[in-house]
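Removed from the display is one protein chain of the complex; every other protein chain stays in position.
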Amino acid sequence: MTYVLAIPALPALAFAVLAPLSRATRNRLVPLAVAAAGGSLLLSIAAFAAVWPGGYAEEPAYHASFVLARIGETALSLGFQLEPASAVMLLVVTVVGLAVQVYSLGYMHREDRIGWYYAVLSLFTAAMLALVLSDNFLGLFMSWEIMGLCSFLLIGFWHEQEAPRQASMKAFLTTRVGDIGFMLGLAVMFAEVGAFDFATVLYAHEWSAEAATTVALLLLFGAMGKSAQFPLHVWLPDAMAGPTPASALIHAATMVAAGVFLVVRAFPVFEASGVALTVTLVVGLATAILAGLLAAVQHDIKKVLAYSTVSQLGFMFIALGAGNATAGLYHLVTHAYFKSLLFLGAGVIIHAAHTQDMRQMGGLAKRLPTTSIAFGAGALALAGIVPFSGFWSKDEILTVLYHEHQYVALGFALVAVFVTAFYVARLWFRVFTGPTQQAELREGHRSMLVPMVALAAITAVIGFFGPVLGDYLGYKIPWPDPLLAGTSTAVAVAGMVLGWFVYGRTTQVVNTRALKQRYANVYGVLANKLYLDLTYEHFLVRPYIAATHALGRFDAHVVDGAVNGAAKLWVRMSDAGRAFDVTVIDGLVNGTAAVVKAAGARVRALQSGRVRGYQTLVAGAVVLLVIFILVKGA
Amino acid sequence: MTELAALIPEFLVLAGALAALFAGADERRLGPWLGAGCALAAAVAVALIGPSGELFGGVMELDAVAVFGRASIASLTALWLLWVAGRGLGADRSREAAAFALLSSLGGMLMVSAQDIIVLFISLELSTMPAYVLMGYRRTDARGLEGALKYFLLSMLTSLVMLYGLSFVYGVAGSTSYAALSSAPPGALLQVSVVLVLVGMFAKLSATPFHYWTPDAYEGAQAPSVAYVSTVPKLAGTIALAQLLGALPASPDTATVVVAAAVLSMLVGNLAAFPQSDLRRLMAYSGVAHTGYLLLALSSGASGGTAAVFYALAYAVPSMAIMLLGAEEGVALDDLAGLAARRPALAWASLVWLLSLVGIPPMAGFFGKLYLFTSAVSGGQLWPVLVAIAMSVVSAGYYFRVVRRVFFGERSDAPVPPRNVPAAATFAIATLIVLALGLFASPLLGLLELRFRDVAVALAPLFG
Amino acid sequence: MSETLSAPAFYLLAFAAVGGAVAMMATRNVVHAAFWLLEVMVATAGIYLLLSAEFLALVQVLVYAGAVAVLTLFTVMLTLRRREDAIRPYPPAWGSLALAAFFGGSLLLALAHFRPAIAPMPDEVPGIETFGIEMFTTWALPFEIASLVLLVALVGAVWWTGGDE
Amino acid sequence: MQFPLLTLIVFLPLLGAVAVALLGDKRASAVRMTAMVVAVVDLALVALLVAGFDTSAGMQFAEKVPWVPQVGITYHLSVDGMSLSMLLLSALLTVLAIVASWRTEKKPALWFSMLLLLEVGMNGVFVAMDFVLFYVFWELVLVPMYFLIGTWGGPRREYAAIKFFLYTLLGSVFMLVGIIALYLQTGTFDMLVMAEAGGLPANFQWWVFAAFFLGFAVKVPVFPLHTWLPDAHVEAPTAASVLLAGILLKMGSYGFLRISLPILPDAAREWSGFIAALAAVSIVYGAALAFAQTDMKKLVAYSSVSHMGFVMLGIASLTPAGLNGAVAVMFSHGVVTGMLFFLVGMVYERTHTRTISEVSGLSSKVPVAAGLLAFASFASLGLPGLSGFVGEFLSLLGAWSSHLWPGWVIISAAGVLLAAAYMLWLVQRVVLGTPSEAVAPIGDLTRTEVAVLMPLVALTLIVGVYWDSLLRFTDGPVQTILALMGGI
Partner (left out) sequence: MAVGLTHLLVLAALLFSIGLYGALSRRNAVHVLMSLELMANAVNINLVALSRFLTPVSMDGQIFAVFSMVVSAAEIGLGLALVLAIYRSRRSVELDAVQELRG
């Protein structure tokens, strides 16, 4: 089964070929990248099949590792393992990856740097595949960071403009805040266990609650950065400055889910801690609701989707926090498909409408039929409407909460469901219904539609395979409980109805502007993204920059100044040294002798030049020495 | 007769002095040439004859240190004369200068072998008196004479103080021989007289606070004279002082006096050298500073003596070379600007000398400092060593003011003196000595019978 | 020969010496000072005689009272452009006086503790013969060195006073 | 006696330096070729050494002959893996520096002979096992660097040169005191003998450690002894900057590893908390100052302070991972910062400015330079898969699992973020964006320039991907040091 190694290797190879040659070849090598993605998909399917029927197994189906470094007795190794969870993730990544790559052929075909775009996309795919295959936390972290690099490069793809540049940096730095937690988590893990591989860390080691809590919380912090959980989510909406297909792949389907995947991987540690699970739950709930609310006030279609992603990731964290990793993973899978679908749809819409502002859109359903159908499937999945995939996985999360008797959390989760349905409806009605505002609206290119349709199909049917997937993962995913399913569907429908009521009717019944004014405080908070960016800006970034400049001055004036001051002092001292002859000794002797003319007034620096003065000094020194000796000897 | 044979080197030097004095016309500089030859021959003779026991009823003894001292004094004098033979002394005749230098060296050679205070005193005078004349060698130059007068008056004053001290030393010990000193009955008078003797030696070595004549005299003098006076008599004086201190009864108070002078010299010399713009004055203060290092070593017992002797040589050679460089290029620091462009080889040689004075390896100065600090620390003088070390960084500051001008300075109007083989040879030899003393110190130290190991006492009590 | 000296002779000579020295310092005329120095030298020669150092007394008179004093006087004369130059108003140099007093005082303090082992004078006082033998056997080398010192002084003096080129 | 390979490696450049100096400025091309050949041969000899090196054994290729037997000074050269990695770096960077400064027009003979002389000192420091010899090489480095900065540097070159000289001299004279004290205590100048013997009184160790600390910390440099560094770097010509950052700084941390830890173990333990604190401060302070710079070179210079902080953190941890990490950072920093300085120099040559705000949009104008600059930046900020990550990660690992206060480790970990901040800021401003006026007319890197950078790129990748390629050399010595320290 060595071919498993080829799954990440193929896109990596594509990167290695494309990156240096991208400029020279423009788009001629792009098919190579697509082919590599396709190859990875085929191999992933093979790998998926090879693990079939899955279930719990002591040993992974495939395991390969090599030693990275030896430190004394300790060997740090990198390795790859194939087991059900990674096989599922392989499929998610390669499917979405291929879809995005094909879609990008159309979406990006006018770009000069399309070769570079594909190179980074391939590197990203390779890193993500390596991440899901990794058999240890170190390898996971390394791939994780490389994904961060790719994210940086893709967000800043249009680096000639200010916004993408800023956004890319913000994304990298914010996730790096989380990465500090990850790195420290690794350090603590190493101190505690002395190894990074899953087998040892998760199963062979007896975790104490404290150690487990420390590690788990640190890893969670890392996951929160990468998965854009509150309050580290601020980078994700900005990251929408990148090309839309890249957003679909990285900032919707895969990379942002890596945080969830990390928690899934480290789940035994979380379980050993307990506290960490609660924190995870709280974080998930907060994120799910707040991000949902934020999504409801955005006008930029991509930002709505971005906040939606944040919110949905919150759902995944809720599942994890509730103690069910499989449910989280399940939602990860379904979300990956439908959210990438939504992004791809948004890409077509943006191409067609030449704007991202929903207020300038409307009536697109008629002009973009295929897109609207595919987008609709995704939207319904997001809202959690039967039979689209989101329904099943979300329902599973609610079930878990119910079974775990987390009723309060369940209540909040239902609020989040409501909010989600509301903003989905808002989005839909704003964009697809109502009067058309643009004259020229064209459906997307075939290369863009095909992946969307494929993803829409998956979104439509995948929910029915939930139990099968559960079995594959070694965990039972039951069919939905009618009562709970009914409740959640009802909540969702209610949300959508509200959305229709506010945005959907041709004659505006609800004056949104009046509402905004009436609840200006609430709206203000939401419109300003909870003031988080401002808070970070004012309380972290600006003070830091100010501090660096202050330190710069400090360094130049105080630290260096101290040295220069010492040098000045030294120059003074050297003057003093010359003056020493006259001022100190001369003064001393003259004080005794009290005869040399105008001694005090003639304290010129330097040697006086007067030989009689010298003689007096010498005699004085002699006298002092003799007295010293006599006193000492006595 | 055998006793006189041991002094063949001294006779050679004397012969050189007389020959130089009476050598004919000055154009071909026969005097310096003859003198250089004799001095070199003397150095070789010293090495060939080697150490011998007591001579002339014990007033002298040619021990290893004396042999080293005589050989190095004679060699250094030969080196200096070689340069003088090449370049002369400007408008002045070089015959007398050569004779004076040789006579002074003769005094130095006798001084380092002295085992009797009478011999010590009289040879000290013999080594000093020609130096006055060399300082004021340009007899119509008011500044030179002023310097010489200051030198003379202070030197004579301190000589008399020393002589007075010596008279009491003789009185207390009942004999003028060194051998009797160590067994002299202790007492306040002995202590006082030893201090008076030290005053004389300090003044000759220009240690603070008896150094006042040094900067003025050097600045007034011609650079070649300074090159000689600042080095050879100091080397001789150091060795003589080492011998004398070795003979005196051990006294912590004496050590305190020496250390105090050492620390003061290091401070005043290094600090005052910094702002100087005249090379002679700079080297005068730097000489004061180096005297401080020497005294520091001398204050720490027998191994310190050896270290001081080594350091004195490691100081003398580059110092002489730098002053001779000043003689060729001008004594204002700015005169040296752009030397690297005009005379690159000389510039690089000067770098070697200056680095040696700073104490940068692998030059002789570094090893000198290494041995010196080692013996001083082992002698318990930790704080003075720290001062010395801090001051050696300060010294880098002013030596590098020279380096900076030599290498980075710009000067277009400077005349390039005509090629001169003896002068070039002088510089080359000086450079080689500086390097060789550092890299191949082993034979020399062997000669000095350095026994670092024996004095390598545990430092633990210091830190305990 | 006794271990003590004739007191009257000593005090007389000592008075002459110290008095001469004080007078030498007190006079404002450098020429007078030279003569007072001469007086001190002669008195010193007397003290040498008192100490049975006849040869030294002789040398003292010859070298100091003779050569040096004359030399000094010549120099004084040569460096006086006018008669008045010889006379300088000396303000009281209290500082120097204090230093000198401190020095002398300290020495006297040190001398107070000095308990030398006085050696008895042999019956036959070593005379000039012994002196000569000592000088030219044990001290032959220093003697030669001393002659070189004189040579240096001679050549040096000639160099400095010679030529006006 | 075996073939004196180490002597040859150390002193071959000296011969080269003399030869080059004798050739003189007029025969510039001969000068260059000679320098090049000597440096390349030296690198080849080091490669030979690497090939013949047995990673399972300790000190190898030893040469030991008495030098000044009266005092017990020996001519003792030897290598272990740690020395070897530094030696390789030194030989490699010298070759690259020579190539990169190929077209030096001002006094070429002096330039190349100083570069070679510098190599003598650098090589020597890493293989000398006798204190006096070590000190000789240590100080030998000062002189050529003084001239490299003072002759070919920027407008304030003389000031920067003398500042560099005096600062490091001040440090090293205190080191000399330490050496003397050790000698007097042990009666030998041989580092290895001293380390083996051990058993020095704790109080004594403390003072000697303090002396060595001053010497090494100035060189590293550790906050607050770092202020010579920015001046030196800004004024220094590119090749000198590369060697300064690449090798000279490492001499300090190498000193800690080779001398302070094994010979003064008790003091090292006692001081480790203090060193960790300074390391953490250096990391954050350096990063903060790097961020505040408007000059590219100064930014890179201050980043060195930050990176060397990780070295010190790893050393302070006194754990296998930490020490390995320290050496790894040393190596990686040499490679990566070398690369950065080369690139900044190459950009400067073209745009005649190093002001960040005046240079932008390199990527669309000079993609190769921009790509390599970005690559180096990411390596510098510690991206996994590139060499920078290896050491910093191991340092953190080691520091956490050590006795050190976790707060220092957390602060240091924050340095990873700050490194990203200033490096990305640089990338964002310089590499990305639209070409500025200064960038508009410039051309991309020449083949020679790319050739200079390629070995560094390769090393960055190799070490970053396969850590053991470096750590196999360092782990043995690290274990030896820790064993000499009496285990942890």
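A, B, C and D are the chain letters, set down in written order, and residue numbers restart from 1 in every chain.
The rule is short, and it goes like this: a residue touches a chain if its C-beta (ideal position, glycine included) is under 8 Å from a C-beta of that chain, and two chains touch if they have at least 3 such contacts.
Quick caveat: nothing in here was measured; it's all calculated off a predicted structure.
Visitor: Of the chains you can see, which ones touch the chain that is left out?
Guide: Listed by label, the shown chains it touches are A, B, C.
Visitor: Name, in rising order, the residues on chain B that touch the hidden chain in the full complex.
Guide: Chain B touches the missing chain through residues 117-118, 121-122, 125, 129, 132-133, 136, 139-143, 145-150, 152-153, 156-157, 159-160, 163-164, 166-168, 170-171, 174-176, 215-217, 219-220, 276, 281.
Visitor: Where does chain A touch the missing chain, residue by residue?
Guide: Missing-chain contacts on chain A: residues 578, 595, 605-612, 615-616, 619.
Visitor: In the whole complex, what residues of chain C lie against the chain that is missing from view?
Guide: Where chain C meets the chain not shown: residues 3-7, 10-11, 14, 17-18, 21-22, 24-25, 30, 33-34, 37, 40-41, 44, 47-48, 51-53, 55-56, 59-60, 63-64, 67-68, 71-72, 75-76, 78-79, 81, 88, 90, 93, 95-97, 99-101, 103-104, 107-108, 111, 114, 116-122, 125-126, 130-131, 134-135, 139, 142, 146, 149-150, 152-154, 156-158, 160-161, 164.
To be clear about the criterion, only the chains that are shown with their structure count from here on.
Visitor: From the centre of chain A, which other chain's Cα mean sits the farthest off?
Guide: It is C.
Visitor: Indicate the whole-number Å distance between the mean C-alpha point of chain A and the mean C-alpha point of chain B.
Guide: Their C-alpha centroids are separated by 73 Å.
Visitor: Can you work out the whole-Å distance between the CA centroids of chain A and chain C?
Guide: Roughly 100 Å separates the two chain centres.
Visitor: Please tell me the distance, in whole Å, between the geometric centres of chain A and chain D computed from their C-alpha atoms.
Guide: 34
Visitor: Could you say which residues in chain D touch two or more other chains, in rising order?
Guide: none
Visitor: Taking each residue of chain B in turn, which ones touch at least two of the other chains?
Guide: 187-188, 191-192, 397
Visitor: Touching chain A in the complex: which residues of chain C?
Guide: 91-100, 102-103, 106-107, 109-110
Visitor: Touching chain A in the complex: which residues of chain D?
Guide: 224, 227, 230, 285, 288-289, 291-293, 320-321, 324, 361, 363-364, 367, 378, 383-385, 389-390, 393-394, 396-397, 399-401, 409-410, 413-414, 416-417, 420-421, 424-425, 428, 432-434, 466-468, 471-472, 475, 478-479
Visitor: Show me the residue ranges of chain B that touch chain A in the complex, using the header's touch definition.
Guide: Touching chain A: residues 149-150, 153-154, 157-158, 161, 187-188, 191-192, 195-196, 198-199, 203, 209-210, 212-213, 215-216, 253, 256-257, 267-268, 270-275, 394, 397 of chain B.
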